[in-house]
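Structure first, commentary second.
Just one protein chain is left out here, and the rest sit where they should.
Now for chain A:
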Amino acid sequence: MTSVTDYAASDAMASATSGQLATFRLDGDLYGVEVEHVQEVLRSQQLTRVPLAPSAVAGLINLRGQVVTAIELRERLGRPARPEGTDAVVIVVRLDGEAVSLLVDSIADVVDVDAADFEAPPDTLEGQSRDLIRGAYKLDGQLLLALDVHKAVSA
């Protein structure tokens, strides 16, 4: 158990950085990814499903001739599926030269965050999402959950 806490602590320390986060909404919560990872944001795209793929893989999209895997972030974070009739927004992130896209509910602002506002993930956060959330920045009136993009896309 100690090792887990140690890990979480060191992880939190390491991720407590200032900078800009591109924020988006998912099932009522506000999340953010480092701006430098974000390549572009697209409206909902036609998805080609991939049979037998992990459930978080929503499918493949055609990004100007490039085939990009789309990860359903709701599934990844263990949230209920997006309500029928609402379109997902696609955030294309570039990691280690490879483009991957994340399906979210809607895009929000780019926010400047301060390491001083950073806190490790609340203890109440459980399971899957705990691994994917680096921590939370306490903004005015709400919490901004910092997403660990690398973990999120390694579905």
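Criterion: a contact is a pair of C-beta atoms (placed from the backbone, for glycine too) under 8 Å apart; a residue touches a chain by one contact, two chains touch by 3 or more; residues count from 1.
Operating definition for what follows: contacts and distances are computed from a predicted model.
S.K.: Just by its UniProt name, which of "Methylmalonyl-CoA mutase", "Inner membrane ABC transporter permease protein YcjP", "histidine kinase" or "Glycogen debranching enzyme (Alpha-1,6-glucosidase)" is the chain not shown in this complex?
M.R.: From the choices "Methylmalonyl-CoA mutase", "Inner membrane ABC transporter permease protein YcjP", "histidine kinase" or "Glycogen debranching enzyme (Alpha-1,6-glucosidase)", the unshown chain carries the UniProt name "histidine kinase".
S.K.: Can you work out which residue in A:A22, A:V38, A:L77 or A:V100 touches the chain that's missing from view?
M.R.: A:V100
S.K.: Specify the residue from the set A:T48, A:S106 or A:Q142 that touches the hidden chain.
M.R.: For the chain that is not drawn, the touching residue is A:T48.
S.K.: Which parts of chain A are in contact with the chain that was left out?
M.R.: Output for chain A: 46, 48-54, 57, 59-62, 65-69, 98, 100, 154-155.
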